[in-house]
Structure formats: structure tokens, C-alpha cells
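With one protein chain removed, the remaining protein chains of the complex are shown where they sit.
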Amino acid sequence: MAGSSFGTIFKITTWGESHGKGLGVVIDGCPAGIALSEADIQKFLDRRKPGQTKIATQRKEADEVEILSGVFEGRTTGTPISMLVKNTSQISKDYSEIASCYRPGHADYTFDMKYGFRDYRGGGRSSGRETIGRVAAGAVASLALKQLGIEVVSYTKSIHDIEINPENFDPTAILETPTCMPDRDASKKAEKYLAECIENMDSAGGVIECIVKHMPAGVGDPVFEKLDANLAKALMSIGAVKAVEIGDGVQVACTNGSLNNDAFRMAAGKVTKKTNHAGGILGGISDGDDIILRAYIKPTPSIFSAQETVNTSLEDMELKIKGRHDPIIVPRAVVVVESMTAITLFDALLLNMTARMDNIKKFYYDYSDK
Amino acid sequence: MAGSSFGTIFKITTWGESHGKGLGVVIDGCPAGIALSEADIQKFLDRRKPGQTKIATQRKEADEVEILSGVFEGRTTGTPISMLVKNTSQISKDYSEIASCYRPGHADYTFDMKYGFRDYRGGGRSSGRETIGRVAAGAVASLALKQLGIEVVSYTKSIHDIEINPENFDPTAILETPTCMPDRDASKKAEKYLAECIENMDSAGGVIECIVKHMPAGVGDPVFEKLDANLAKALMSIGAVKAVEIGDGVQVACTNGSLNNDAFRMAAGKVTKKTNHAGGILGGISDGDDIILRAYIKPTPSIFSAQETVNTSLEDMELKIKGRHDPIIVPRAVVVVESMTAITLFDALLLNMTARMDNIKKFYYDYSDK
Amino acid sequence: MAGSSFGTIFKITTWGESHGKGLGVVIDGCPAGIALSEADIQKFLDRRKPGQTKIATQRKEADEVEILSGVFEGRTTGTPISMLVKNTSQISKDYSEIASCYRPGHADYTFDMKYGFRDYRGGGRSSGRETIGRVAAGAVASLALKQLGIEVVSYTKSIHDIEINPENFDPTAILETPTCMPDRDASKKAEKYLAECIENMDSAGGVIECIVKHMPAGVGDPVFEKLDANLAKALMSIGAVKAVEIGDGVQVACTNGSLNNDAFRMAAGKVTKKTNHAGGILGGISDGDDIILRAYIKPTPSIFSAQETVNTSLEDMELKIKGRHDPIIVPRAVVVVESMTAITLFDALLLNMTARMDNIKKFYYDYSDK
Partner (left out) sequence: MAGSSFGTIFKITTWGESHGKGLGVVIDGCPAGIALSEADIQKFLDRRKPGQTKIATQRKEADEVEILSGVFEGRTTGTPISMLVKNTSQISKDYSEIASCYRPGHADYTFDMKYGFRDYRGGGRSSGRETIGRVAAGAVASLALKQLGIEVVSYTKSIHDIEINPENFDPTAILETPTCMPDRDASKKAEKYLAECIENMDSAGGVIECIVKHMPAGVGDPVFEKLDANLAKALMSIGAVKAVEIGDGVQVACTNGSLNNDAFRMAAGKVTKKTNHAGGILGGISDGDDIILRAYIKPTPSIFSAQETVNTSLEDMELKIKGRHDPIIVPRAVVVVESMTAITLFDALLLNMTARMDNIKKFYYDYSDK
């Protein structure tokens, strides 16, 4: 089946394997006239690069993006934007181990069941490198959102049981701490914990939070294409995410209506909510408040301690994974969560332009001849 | 935008407002030759009917389904199955209150922001009655899954802080307790808690769990159409769901790789997993183990105590909701979760038939002339 | 597969069999705020009703439409519009003949090959009655286009070798002649020819032309979603259409570039074309000129003379079709062509609103808070 596309109007199609010739994305349906350069994309891609800190792998991946189409004289043309990142450091390795067995927590076994065989080099299509295309597209969506005054901020909320303290919240820390935590103290603790994980040949999980500011009210849809439903899919489609929540999320199961309902109040001539348990979405449609999302990320499945598993000849075996692997997925996934959120929201904003006939009439009478 | 369809091959389109002439669904792409009667559908619909227990509203809704097309001589024909449930008890009411103000926790405000106005009668399209079409379609998907040996079981896992005890698990209790809990003791406690909620003019939330047994391995897709991503969307698209998790879900954030990885072992000539933290899905593709899902449901937003809100003239006001409202959404949503899961899985199974060229060849050489 | 939907934003899903309980359509994605009544729809449906003239069957089909959802206080709400036409005169017939053999020129054989069996009553899903849903949806699309100043006119251009004379063109004749020809003289001749066909137990084909006036320039898409490509699909999806052309159509194969190119000239401050060989579409995008389409319709396959065929036991046989059948499909298909064109164009106009980032910005800054 065709499962590598996401979005309806602003539609992205990613391709590429971890250790193949390269990875990339085609963005179809991007509006014309957005100023766009390779540097804009690179800035986003650099946030998911490995080899940068002690808690990430020491691999050197240049991951330089090249725009192949859809941009002319520095602006998007409205035609497909094809972007390519060539694989450079992924060459010549010994894959015999991963080729002949099923790594626990990985998709090796399920790929073989589905396709009959798999490109086992570096995890192939199920590698974390698959997100390169998402992030390149997310950079474009974020630029477009910014032009509409909408801001998406994403960061590490917790690593294992170490959580950020809202009182220490410092947005500049997100890009400066190796954990992408907006709390330098919490980050220190988490770094220490991760160092222990490495020593124990183990790995850790965590939570990524994403906040969307200045989203206009009235965007989304009431039934299957609820804004939160699409955001849930967007985030759950990221490898290693095992739970997604909106607003108070799992907490709503243990509360009461009198506590969970957000009272509406007028403030400065505008409808506002006194609280935001809903996380900015009511009935699948944005309510104008901050949208609040959380993704729960499992520990890196590639650990260095011995594991029981099965080989492709269907015999029990013991596996000791070699190579370089991050002890945690969370920090590098922060920009992926941000990208998927931006893509989902920009698409929803485009779709929403057709909600009312009077606006459609205004649009065609005001703009169509210009 | 067109947001009332779900699925790719087995595609459903729901329609209808709470207090309009009726509600229904068109299933397009249902394979030909499935034995199907109105009684099969009715059995599912009756599970979401109100007016049946103390903890549900005393409304009488017949909710009788009529199959209008796509079934001939007791079997599906492969053409669209249109099903209709006429509204009967929803006539002649006083809607002045709900028409002129924005109920907290409801979609009244966001509908007005999106569409400019709304059908306010009984919540219109954002009413829980919208799920009638989903459940009617879910009944068909469940019948199809049964023919493939796949079983979907859904039940209430917890209400507020009262959780079922796995040791008391009794599947027959699901359809017999008013809470849809598979644990009669826990159900008693929950019923008592809900009686208190009613007295306090308040409402409660809870958790629905869904287990899929005998799912073949290899079904799903590696990137955006991950099986878990589509299940997350399916569940999050149900009104009042605020979080969705697969397998260990939110717990994975606080565990380690050595604990979270499920070891593979051969057993009875088959690849099995020693544990199932993953919840039956690896890399977006089913691994042959039970699929385990959970949906977190918020408390009913319609509560009888006074609430602050805003009216459509944008003035602050105090609202006291009248009428009949369940103190909890969970029990009636159990069959909705089961339906959305069944629809998602059956669609994925259909899509998966094209994964391998050798199977496609066998299919056309073996079957095409029969 | 799911093949009963058409459109991306303004998306219709039709359902129903010729002699089942009814037929209908769900329109999803219709903008909110369009004034709409059952009478608006009925006017369109009445144009495809049989039993009205000598050249059409003497069946009495009331074909009365009921709007079940999506309209509140006389206006579309933005949620799905479900419309139902109950079958009334299609009851109690002898279908033994059509059940047990494959009528030449019909889909009986191909349905059995695809689905294994079929609802043979009156042709089931492959009956011309399937177009009821298209026409009901076309009525809505036409109303919306009218609000944008766009007019779609459709008529019979020729029946067999009798063609309308452009000099006699009289638009009022379209709804008044039994042939739907806008030329009363040609219509007379065609009626006479069709009377002969009836006497000869034979049937005739013809051509339907569709003209779209005041379409704004710049609507459509450059590659697969070319406006003409979607119009071609829309028209070819109507049963009995065997060829579709745009502008000069088949004639372009025998002309030269110097004759076929339409020169641009300024006129009244606007870019215009001196000729319109292109039929209003260049590179898949509207050029502001009239859009000109033609559909070639085959003769009614149900003829009363004896025909060779095969029965479902795979034996040769001779078939003499009984019952009531029009000697020509063309006049009743005129409103179907018009409907499919309107649906295609309105959807394209909605999709086109997202083509330019500067317009999207204006839209959200101008409208979003209203």
C-alpha cells in the first residue's frame, strides 16, 4: 500500500532508506510565493543531527539538503518541492548480524512478515533516518505558519522520571541543552542519568511536549478529521511513540466534569477560556487557545547488553548489538514532533478556507483577478 | 472540507445530526459475499443505546437501523451499503438555551467559529449520536474480521480511580454490567461512584481498553500509515477521547530498553514474544501478538451544576444545563472504540493484500477466472 | 474498492440500486451558508425523470428527494448533506430473464466476474438510476457556482447524424424539446428518427455538449489534476459515455499549430483569446474563456430485437429483452453531464483557494476573526 504520504492539500511524500543512496521528500501542494532557501531547511535538519553531544551517537552525518525543484528565484512556485539528502557516512559496513536475526523492539521481524524480505542495512526504511524527509517538510510548514502568526514550540518535557520544572522554563535552553529541555537544571540531571544508562548498556524513554500559540479558532473538523485526531496520527506515526495526548490527556479519566470543563469568559472583547484542560481543541476544532500535545517515547531498542531473540532461520539465539546507538531517542525526536505538528496544522488551515460560502465569494470577487 | 469519511478500501462516510431527520452511514468498498442482516447491525447499535440503566439517561431512543442498499439476498454485493437510523424521540424541544450560548466543554463555540452558525438542536453534528454511523459500520467490519479468525474485544478498564482487577476478568460481564466492566466487583463500586456524581450534579471520566486477538503478523505500514498511527486517529476521532496509547503506552517514558524490549522466542514452531510491551505492533506493523489499545475519555461536559460561560452575543453569563445527560460517557463509548478498531484493522488487512508481487501473481493465476 | 466517491473538498458519495429501497448521495465538504431547499434539488432531478415524452419510457418514477441532514433553517451547515430518493414504482417484477443471462452491452457479465454475483433487479448498481445521486449533488454545486457568477449549460448537440444548427440556437428549447436540443427544427427531425428506431426495435446514440461561462482564469492544476483530466473522468464515469473531448477535441489531430493556437489579444483591458480551439483550458488550468466539453453517448443497449448472448450457466442463447426502455440515453443524460461538470468545477475552485501564500495571508488576516 501507499503509506509514505501525509496531508491533503499540503501533502508530503517521504522516501529513502537509512543506508541507501539518500533520503528525501516531495512536498506537493505548497502554496506559491513562500521565500525558501536551503539554509531554512538545513536549520531544521541540524536539530536532528547525531554526533553532536555525549548523549547522542558519535556518527558524523552531514545530512546536507539540496532543493531539486519547486523553488524559483528564492520563492516556492506552487509546484512540487523535491528535497534530497544524500547518504555519505553510511557506506561499507558489516550487516551480517542484523541481516540474519530479528532485533527485539525493532521492525525487522514485522518487515519480513509483510514484504518477505527487507533492506536490513541500518534498519532500512524503519530507521530513524526516515524522519529526515519529515523535518525538511516541517521546516517549510513552519515558515508558512510563521507568516500566519502561528508559532510551534517543542521540547523535552521529561526523561525517565526527571521532569522539567515549569518555574525554570527557559525557551533558549531548548536549542542549547543536549536534552532539548527548557530547564537547565533538569537537563543536567537527565544528562547524568543518561550517562548511567550508557554505562549500564541500557537506554531510556521520555516525553516530548509541543505547544502551538496563536492558532485561530475554528480550524479543524467535527468527525474523523478532527484536528486532534490528525495530530494524534501525525505523532503516533513517528517511530517509538507509544502514546499521544491532548491537553490534560490521560488525566481526564480521573477527574470530574466540574473540574475539567473550561469556563468561557469575555476578556478584552474576546471569547477566552479561564483554563485550558482541553488543550485548545473542542469537538475537533481549535478554540483559539494554545494547542498542547504530548508524545511518549519508548527507550532506544538498540541496547548493548545481551538479548534473547530469534534468527531468520527461526532458531533461538542470543544477540549482542554492536555499533553506535543513542541511549535515548527523545532529544533528536523533538524537531520531528514539531515538524509533524506544523505540517498537520498548516494543512488544516488550508483546508479550512472553504468552510463558509460567504468567504469563498469574497475570495473570488476580491482576489481572483489579481 | 470533507471530513466525514474514514478508511481507504473499506471506506465509511457518516452523516446526520442529533435531532435532525436521522443519522446514517455509507460503507463503500465492502467486499461482496458477506452474510449481513439488519439484526447483525442492530446488535451492535443496541450496545450504545441510552435509557437502559440507572447510570445512563432515561431517554428512549429506538435507534432501529434500516439497510437501504448494497445487500441482496442476505449478502453484501460489493456496492455501497447505505444504512439509516431515523430520529424518533428527538422532536419538539426547547433549544433556546443551547442556541444562544456556548456550553463549556462542548463544540458550540468552535462550530460557530468555523461555520458561522450551527444546528444547535441536541448538539447537532457534534452530538454523541454521530457515532451511530460508526457503530453500524463497525458491526460489518467485525463480521468480516470474524471470518478471518480475528476477534476484537473492548471494555471499560476504569471509571475515575476504580480499575478492573485482571484476576476478576470475566468477559461475559462486559455486556451484562451497566459499566461494561469485565469485573463485577469493580463495576459495583463504579456504579456507586457514579450515583454520587449524579447527586453532586457532576460527571466522571474513565478508560476503555481494546484487545485484538489472532491478528496475523505483517499487517500495517512503516511510515505515516503505521497501524498504530491509524488506530490512534481512529480512537482520537471519537468525541471526548483525550489520549490514546498502544501497549505499555505512557509507561514507556519511564522504563528502560532492557525492560521494554520484548524478547523473541520460538514456541511451537512459531516466532513469539516473551512479553508484549509493544502491544502487538512493531514499526507500525502487526507482530502477531495481541494488539492492545487504550482510550482516555473525559467526563461528560453536560453537568447540572452552574457554570460560567459566554452567550452568542458575547456577554458573560451563568449556565445551568437542563435535560437528561449521562454522568459518564465511557460505557456507551465501548462499542464505538471496538467499532473504530474493527474498521481500521479490516481496512489494513485489505490494503495489505498487495504487499508482495508473488502473492499478487498467485492471486490472479489462482482466482481470477473463478 | 471504494469507488462511489468523487471530488476532494466537495466530495460526493452515491449509493443505491435501481430496484432496491432507494438511491441517494452524501455530499461531504459543502461550504456552510448556501441557501438550499428540496425544491432546488427536485428541479434538477425532474430533468432526468422518465415517462415524460414519447421518446422516453412510459415508466412513472416520482423520484422525490428528501434532505436528511446538513441543512438547517434553509441553509447548508457545512456538515454532510444526505439526500434520499425512495424507489416506489420499482417493486414486484419478474427478473428471471435478466438474472440468468448476460445482456449484451450491459454490465451483467462484468459484475459477475468482479463480485461473483449481482443484484440483477433492473440492472442494480449499473442502472442509469445510479445517476440520481449525481444529479442531486450537481444541483447543489450549480447553486454554488451561480453564487460565484459561473454558469454551466448543457444540451444535446446531435442525435445519430442529426446535429443542431448553431444559427438556430435557442437556449429556452433545451428544457422544452423532448430531445433537449437547443434547436427546435433539429429536435423535430431527431424525434422522427427516434420514432423510426422504436419501430425498428433499435436505439440511437448522440453527443452532449456542455459550455461553462465566466469561469475565472487560473483554476486547475498542471499535472495529473488538470482541469480537463478531471472533467474527462467526470464525464467518462457516466454510463454509456465512450469518448470525451475538450475544445476542438478530436479535430486537433488533423490541424496545424498555426491554426490551432489561440492568439492572445488585449481587449477592454483584459487578456482575451481571438479563438477558443483550446476550449478554455491551457496546461490543465482555466484561461478565462468558455470551457467547452463534449461527451459521446452510445445507443441504449436494451433493444427489443433478438440478440445472441450467453446465460449464467455459460450456454449460448438468444435473448429478446422485454419491458420499457428508452430508444436513446442522450436527453436524460444532459443534466447528468451538467451535474458532473458543476461538481468538478466547484471542487476545483475550492481547491484553488490555496494556490498563493499572499492570498492565504489576506484570508486569515481579513476573515478569520469574523
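Letters are used for the chains, namely A, B and C, taken in the order the chains are written, and counting of residues starts over at 1 for each.
As a convention for this text, a contact is a pair of C-beta atoms (placed from the backbone, for glycine too) under 8 Å apart; a residue touches a chain by one contact, two chains touch by 3 or more.
Keep in mind that what you see is a predicted model, and the values were worked out from it rather than measured.
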Full-complex touch with the removed chain, picking from B:37, B:100 or B:147, is B:147
For the full complex, which residue in C:42, C:147, C:168 or C:307 touches the chain that was left out? C:307
Could you tell which one of C:28, C:191 or C:221 touches the chain left off the display? C:221
Against the chain that's been left off, what residues of chain B make contact? List them. 8-9, 29, 31-34, 76, 78-79, 144, 147-148, 216, 218, 222, 349-351, 353-364, 366-369
Touch residues of chain C, complete complex, unshown partner: 1, 3-6, 8, 14, 102, 104-107, 109-116, 125-126, 130, 158, 160-161, 197, 200-207, 217-226, 228-237, 239, 242-250, 252-258, 260-266, 269, 271, 274, 278-279, 281-288, 296-303, 305, 307-310, 314-316, 351-352, 354-356, 358
Considering the entire assembly, which residues of chain A contact the chain that has been omitted? 1-5, 7-11, 13-17, 20-24, 26, 28-29, 32-33, 66-70, 72, 75, 77-82, 84, 114-119, 121, 124-125
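Definition applied: only the chains that are shown with their structure count from here on.
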Taking the mean of the C-alpha atoms as each chain's centre, how many Å separate chain A from chain C? 44
Inter-centroid spacing, chain B versus chain A (mean Cα positions, whole Å): 26
For chain B, which residues are shared contacts with two or more other chains? 1-5, 8, 14, 114-116, 125
